[in-house]
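Heads up, one of the protein chains got dropped from this complex, but the rest are sitting where they should.
Right after this comes chain A.
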Amino acid sequence: MAMNTGAADLAQLQATMQAIEVACHAMQMHVNPAAAEATIVSLRESRRPYQACQFIIENSQMANARFQAAGIIRHAALREWGLLEADVRRGLVSFCLCFIMKHATLPDGYVLVKVASLGAQLLKRGWLDFTAAEKEAFFIQVKQAVSGVHGLDVQFVGISFLESLVSEFSPTTSSAMGRPREFHEQCRISLEQDYMKGLYSWVQHAAFNVSNRITEADSEIPEIKVCSAALHLMLQILNWDFQSKKAGENSKRGLDVFCDGKQESNSLRRFECTLVQPGPEWRDVLISSGHVGWLLNFYTALRKKFSCEGYWLDCPLAVSARKLIVQFCTLTGAIFPSDSGHMQRQHLLQLLAGIVQWMEPPDAVSDAIKSGKSESELLDGCRALLSLATVTSPLIFDELLKSLRPYGTLTLLSAVMCEVFKDLMTNHTEEDTWSSEARDILLDTWIVLLMQLDASGHNHSLPAEGISAAADLFAVIVESELKAASESAFNDDDEHDYLQASVTAMDERLSSYALIARAAIGSAIPLLTKLFSERIMRLHQGRGISNPTETLEELYSLLLITGHVLADEGQGETPLVPKEIKSHYANVLEMDKHPVIMLSGSIIKFAEQSLDPVVRTSFFSPRLMEAVVWFLARWSLTYLMPSEESVEHRSSYENCNDALLRSKHPTNALFSFSGENDRGKIVLDIIIRISLSTLVSYPGEKDLQALTCYQLLHGLVKRKSIITHLVTLDSWRDLANAFANERVILSLNAAHQRSLAQTLTVSACGMKTPESSNEYIRSLTSHMTAYLVELSSKNDLKAIAQQPDIILLVSCLLERLRGVARASEPRVQNAIYQMGFSVMNPVLTFLQTYKDESVVVYLLLKFVTDWVEGQIIYLEAQETAAVVEFCMRLLQLYSAHNIGKISVSLSNSLRTADADKYKDLRALLQLLSNLCSKDLVDFASEPIEAYGTNISQVVYTGLHIIAPLITPELLKYPKLCHSYFSLLSHLLEVYPEIIEQLSVEAFSHILGTLDFGLHHQDVEAVDLCLRAVKALASHHYKDRGAGKIGLGSHATSYNDPNGNFHESVLSRLLRSLMQLLLFEDYSTELVSSAADALLPLILCEQSVYQKLASELIERQTNPVFRFRLRNGFQSLTTSNNLSSTLDRINYQRFRKNLHSFIEDVWGFLHIV
């Protein structure tokens, strides 16, 4: 078929051009932009607008019109690509190439860039269709341009075309073009294998050729533009995600036998430092050609010219050159031969020799920056060190510099860092200084080095020189932190105000300080001990005389640093004593001489002083107490009563007799201080008494109490070895008593009370017999349940319930019961069941009484949800029946109060009413899911059906009750949407047979939400809906096949007595799904699940499907498209031997069919 615009005469092209120009002008001037946009869209959506657009690009005087025309070609060509003839495709690409070469001097650069990227996109779109010769022809044209034979402008344009091309082929920067991932992957591999190296060497030559002229020139010359573009493209190519990288991911060849690949990829993930790993075939281009040497010399030449006009430290050319040099530092992998790292070492040495000039001598460089020199060279130097650290082992890293200087790289690193910290100390108030950036990069460098050490086995440490460098550095770090602390002691800015935020923000930095401290543990611990006792002494000496605030802030800071040095966070696992501490103090056997014990002991002794009310008021400010509690929490996780298992586990983990012997001793010394013995119990007792005092003696200090409840107490009861001792302590009993009886605990934050209740309940497992555990729970909860029962049965409940003090009390008690319920364990299950059982009626009464207090309602629902979650799987049949009945009454009551209710209070509270409802419904859905789980896991002695409980029935009734409350508005909350649809799809997949028993209204409501979900933005929600639809339809199909009723009346279309047509649900869904697939925008990920839903729908509703298909075919006016659509529909249901069964193989076949169907017809169905 010839181009249909082929016959269009010049006049018509002119007219189109004018129309577009007018539209572009209107858009720029903001005159009727909607109409202007419509003009452009109409050309974009028309068939084959290429000739008109090309005409505009070549002839229009308006840059913006040319730009728009290129955009139109892109849109139309990607849409119609499948229909275009080979010569048209080729013509479009070569039009772009010719245009940019011919108009390389065009003043409006953005048009050139747009056309170049259009060319790149089209070339990629046709990459698998073009023959090798065709591609060759395109590339020859580009190569000539890049080589510079057509002048500098064309050379620049050629390079920028390649830049678009590379970024288009790189998966992270490519445009989707509606193609599957495989397509992009194939293109990427093909470009890398066949062209990438060639492209690199073209630009390499281009850069090389212009560089001479640049070094000779004294002023700015046009070559600079070409050269920086070339350097930039080289950088981009080196950033390419090379194939061989994936293959060699785990091998860090040549250099380091101790470092395994796992560690490497871990540290990489952390710092997002891309390694450059092209395969061995790149060796000649990158290494043997002397490329790096040329680059370094070129940069050195540039440095000399920084005084000249047009050149300076941060000029684009210098920046690109430095970036490229840093990038070369990360070169690694199979490009180096297996010569035990010799060649890589040479390569790195060459780079380092160039880079050290940027940083040495550190003090002079730092002074120069302070007096106004740009910091970018130093920062790039730091980045280069980080790169070097990632590709080498600590030993080799240190050795590298030794061949150039009398000291190692670690010493240089430490010296630069000390300068950085010195600068930080003088102006720590300013944010985002060069020194804070340099600090972060250099800290990362240390971490990379030290973590490699960590992974490479415990008997390796830094060389002696490195250890002393780390010790010096740590001393400077602590000094700077303490200085910052005392200077900021009187600051009152909000952002540093509460600990939670500041700890989290500082945490990462402090952990890297800790790594450095542990590398030099022998000097770090005594240093910390000394600093700590100095501060304490100062505090006592100045008591009553001077303001202690500065010292308090220093102590605060010291506690945080010490906590990080001594112990790890654990992240959910029980942290072990850090191995640097273990191995360094292996030979210290006496407890009172063990530096770690001395340090820990003095901190605990200091903390104990907070129990004295007089000392507390003078020193222990809430903030200092926060640090104390945090330290105790962190320390006790590692050191307090470590369980025997973890000791054994550790030795088997190390799997080395030698290490076992050495690790036994320090553990023993530490163990006698805080193990499971009388001393350990004394420490535990102190900690508990401190916790109690923070809860009762610091009224209103929420953050402190949060730390005590969540970090300290939770951490303690997590460990079996601790709770067995805990329950024998008087202090623990005091805590439980205070919880039950003291009013002051009632004024703790409600969530903290919940957590406290949970903690106390968990500790019940430490009792010797199950009976005593259950008895303990009963005594803990009886006063609360008794109060609630009594209150709910009061005659004047309605009147007094709304009093603020009663509301507060009820909410606190509910929070506490919820805390107990969350601690359900088999051992105490019975007592907790009894607790919940006794408040069932009060809960329903309160739900009625407090129907307008959304806060209380939510608490009631959450309590029931948590209680059911903890209990359901253990319940016997009879108990289950009671619980289920209770839940149904709860749901009914809630629904009765909320259906049809419009609540309004003034200003924006409509929104909060919505949010309240959303939270309630989420809790109810959670409750239903919890009930569902009874069907999956059940520890009851007899089946629950014995008492007539049918979980599916129950959950459907529940769904029936709450479904009307779930409105499309509420489904806009993503979490609610997700839990609703996952419950729905679970129900329909597991119990589809119940559907037929639902009433028409209930079912149509559910269907309405399904339909809403199908058109949702969230891919996951749509996927869940598709699964639900699949479950519905396949159930119906299979049931009908077996001669049963399937979905019953829901699945039949009929006319009601009024003559209105009621469509069957399945045909409604079929229609909706077809509409979605053919005419709407959706993620291609969904096609497979859509196929799974569509197949059973088609099988159920054959005739509706046929009708739908023929309607669509009839609607196509273009005979070619009509033919293609008919064929498409034909092969959708027949190709690949599709049969009419619903087995896995058939589903798979249909998935394939649907994919190719969509690919075939989606494009032209979208043409207007």
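Here, a residue touches a chain if its C-beta (ideal position, glycine included) is under 8 Å from a C-beta of that chain, and two chains touch if they have at least 3 such contacts; residues count from 1.
The criterion applied here is as follows: contacts and distances are computed from a predicted model.
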| item | value |
| --- | --- |
| Chain not present in the shown complex, as UniProt names it (candidates "Potassium voltage-gated channel subfamily D member 3", "Ribitol-5-phosphate transferase", "Myotubularin-related protein 7-like isoform X1" or "Eukaryotic translation initiation factor 5A") | "Eukaryotic translation initiation factor 5A" |
| Contact with the hidden chain (one of A:E182, A:E216, A:E309 or A:D796) | A:D796 |
| Which residue of A:E168, A:D398, A:D444 or A:E553 touches the chain not shown here | A:E553 |
| Given A:E21, A:E192, A:D703 or A:D1011, the one touching the chain that is not displayed | A:D703 |
| Of A:S747, A:T967 or A:Q1148, the one touching the omitted chain in the full complex | A:S747 |
| Listed residues A:G310, A:P337, A:P622 or A:P770, member touching the removed chain | A:P622 |
| Missing-partner contacts on chain A, residue numbers | 488-492, 494, 496-498, 549, 552-553, 621-624, 699-703, 747-750, 795-799, 802-805, 808, 852, 854-855, 900-907, 909-910, 912 |
